[in-house]
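In what follows, a single structure is set out as structure tokens and then discussed.
The complex is shown incomplete by one protein chain, all other protein chains being positioned as in the whole.
Entry: chain A
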Amino acid sequence: MTNQTKSQFIAVASITSELSAVMVVAKEISLAAANAKAIAFRAGDKAKGFQPITDFINELAKETIELVTNINIYALVLYRLTVDEYQKTVAYNKFELAAKMAEDAPYAKSMQEPVDHARLSMQDCQRQFKRDVSQLLGQLEAVMHHARAARVIAANSRIEASQAGEYLQSLQAVAESVDKAAHTIHDNVQRCRIALSIYRNS
């Protein structure tokens, strides 16, 4: 296996592992939102500004989970494509080797067609992989966007929390955990993007 193939396998595998971490964190955000809603309800008027924010956080978490689920399906397709490309590359190299070894054979020329065919299907796989990576990068970008939005909301929550009197601390804790989670999601997704970006369609 060449180094390039190895790193392609690793890049694809790393998406799945990074994303499973993102999934855990997104579920945490969703939990934090439910928690915040309960606190805001109890705080009543004091946390009036906080209530729509909790809905928004919840919505964001749900969307992130949905996106990641989709991306995981995509990552599986990408994995299969990597296996396929690997097998086609092995075949192409072996066909070329056979053609070279058969140089002086009377029927050496008949190997040309399988060699050409193997090269084309290997290149097809490579192109398809690049196309799919570009699409996946787009979807990862959407998750990043959500993470950035969550951080803005967390900042707003902190301001709202400061008006909530005795609920200040618990609401601030909520804002804190949303911010932390969004940060983790952002970092993980960023790592996925970096791992994949070298395979992007240029």
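One rule holds for everything that comes next: a contact is a pair of C-beta atoms (placed from the backbone, for glycine too) under 8 Å apart; a residue touches a chain by one contact, two chains touch by 3 or more; residues count from 1.
Definition applied: contacts and distances are computed from a predicted model.
Student: If you had to name the missing chain as UniProt does, which of "FAD/FMN-containing dehydrogenase", "Phosphonate C-P lyase system protein PhnH", "Metallo-beta-lactamase superfamily protein" or "ABC transporter permease" would it be?
Tutor: Answer from the record: the omitted chain is "Metallo-beta-lactamase superfamily protein".
Student: In the full complex, which of A:42, A:80, A:94 or A:148 touches the chain missing from this view?
Tutor: Selected residue, touching the omitted chain: A:94.
Student: From the list A:21, A:34, A:65 or A:102, pick the residue that touches the absent chain.
Tutor: A:102
Student: Spell out, residue by residue, where the missing chain touches chain A.
Tutor: Those residues of chain A that touch the unshown chain are 87-88, 90-91, 94-95, 97-99, 101-102, 105-111, 113-114, 118.
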